[in-house]
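Take a look at the structure set out below.
A single protein chain has been omitted from the complex, and every remaining protein chain is retained in its original position.
Every chain is named by a letter (A and B) in the order it is written, and numbering of its residues begins at 1.
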Amino acid sequence: MSSHAEKAAHNLALVREKRPLVHNITNYVVMQYTANALLALGASPVMAHAVEEMEAMASLADALVLNIGTLSGPWIEGMRAAGGVASRRGIPIVLDPVGAGATRFRTDTAVRLLDECRVTVLRGNASEVLAVARGAGGTRGVDAAHRVEDAIEAAGELAARRRMVVAATGAVDHVTDGSRTLRVLNGHPSMGLITGSGCTATAIVGAFCAVNTRALEATAAALAFFGIAGEHAARRSRLPGTFGTALIDLLHAIRPDHVADEARIEA
Amino acid sequence: MSSHAEKAAHNLALVREKRPLVHNITNYVVMQYTANALLALGASPVMAHAVEEMEAMASLADALVLNIGTLSGPWIEGMRAAGGVASRRGIPIVLDPVGAGATRFRTDTAVRLLDECRVTVLRGNASEVLAVARGAGGTRGVDAAHRVEDAIEAAGELAARRRMVVAATGAVDHVTDGSRTLRVLNGHPSMGLITGSGCTATAIVGAFCAVNTRALEATAAALAFFGIAGEHAARRSRLPGTFGTALIDLLHAIRPDHVADEARIEA
Partner (left out) sequence: MSSHAEKAAHNLALVREKRPLVHNITNYVVMQYTANALLALGASPVMAHAVEEMEAMASLADALVLNIGTLSGPWIEGMRAAGGVASRRGIPIVLDPVGAGATRFRTDTAVRLLDECRVTVLRGNASEVLAVARGAGGTRGVDAAHRVEDAIEAAGELAARRRMVVAATGAVDHVTDGSRTLRVLNGHPSMGLITGSGCTATAIVGAFCAVNTRALEATAAALAFFGIAGEHAARRSRLPGTFGTALIDLLHAIRPDHVADEARIEA
């Protein structure tokens, strides 16, 4: 049990106590799973994207999660509007640049959101982090064509330049603010067999950042918690349908004392 | 076994016999779960929202369900078009004012649909019913910030004024047409752990109203049936992933004789 693990356990307890309202503008594929994951965890999800209600909705929220999968023009306008309100209010904004690098539309949108909003955490796989860091590139769709080790340097530079936390996730998650880096070793390969596990990680990061302003620590805590849930779920099933269901169960069942015992977070 | 329970059992048998086509214009988060719930129950779901096909689709339907979660301009136009056709044809329209009160956009849209369409049943939590009744308000996102008891009087006045049935659901569901009220005591707290359980209740109300023109009775029957399914599902699992899957199973497995024995509907 490390000091990082104890802090992570405390973060989870805080989420369950405060039940932060997490406003998600996310993709169609993962919307239901993400909402269920946040509910199971103990947070309060809301999904809304219309520019007409972004001012009101983003004003109620404790965190904003922007996810550019299944992107289109009207959704970008919703993201920009919500991001503007969240930036002014100073609530955490977590950005998931799904598929950045696969198309210029996605890379450009991610960069534009970074330019216009005060993003707290960017979470992506290696290819996405590299694409956002370079402002261009080509990946294999939404897959992780690069290994996470390839993105460590770019993640650090991007974090320092943008004054945010960057989490490049993979077999090991690297979380950096440009000067300090935490490595999270929790997780299980079966998580790659269900759609939206990365997007769910991002949403959980939003919930943790809503209750802890130290974003580096909150992000590592969220990823460790999610990874522990994945490890437990994999003990129930390695097949993707039942694994995906078990993962939601475990997001509810994992307690702070599990996190204190099992989180593997290293400086 | 009460007379209300026997009627509810008969309503379920009618849904399974007639397999009503329920046209849903609903939110992205719950679309798959709602369709699966209606199929499991024995109804025939269709999801369509484009204004170009609302005339044709609403002409085929036996009931129309309007749900304003993840609302946007084009979807409002689809709802208005479908609601117009359904009003002229005299098929039941069930409205779920998701998040009314959280944003003016949602409250105004709910009120506008009530003004323009002949809504048969409005189903919401206490906060949503209060917001629609007052035409304004502020809730905690899509959560039920108010207890259902707080909404009883407003529900009755709204029902009388709009000549419709209002179902304010919570630990106990209150279903009223302004002069008569039925209380439904079935249900389980685990239903609050999955996203869209309220939206699913609304869709099931649509299926029951399609086969029974007595909307007060049909709504109470639908809510009792859904609550019984939730009670049985909770015996299989209290964890949200497996509970949500079991709930779909039970919507298929609960028979009219279960409803006759277990429905708790009080005048």
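Everything that follows uses one rule, which is that a contact is a pair of C-beta atoms (placed from the backbone, for glycine too) under 8 Å apart; a residue touches a chain by one contact, two chains touch by 3 or more.
Every value quoted in this text rests on a predicted model; they were computed, and no experiment measured them.
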| Contact partner of the left-out chain, one of A:106, A:123 or A:146 | A:106
| query | Any idea which of B:63, B:133 or B:246 touches the chain not displayed? | reply | B:246
| task | Based on the whole complex, identify which of B:49, B:174 or B:188 touches the chain you can't see. | result | B:49
| remark: Residue list for subunit A contacting the dropped chain reads 27-33, 69-73, 99, 102-106, 140-143, 193-196, 237, 239-242, 244-245
| query | Where does subunit B touch the missing chain, residue by residue? | reply | 21, 23, 28, 31-32, 35-36, 39-40, 44-50, 52-53, 56-57, 60-61, 74, 244-249, 251-253
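Throughout what follows, only the chains that are shown with their structure count from here on.
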| remark: Two copies, subunit A and subunit B, superposed on Cα atoms differ by a rotation in degrees, nearest 5, of 120
| remark: Rounded to the nearest Å, the gap separating the Cα centres of subunit A and subunit B is 33
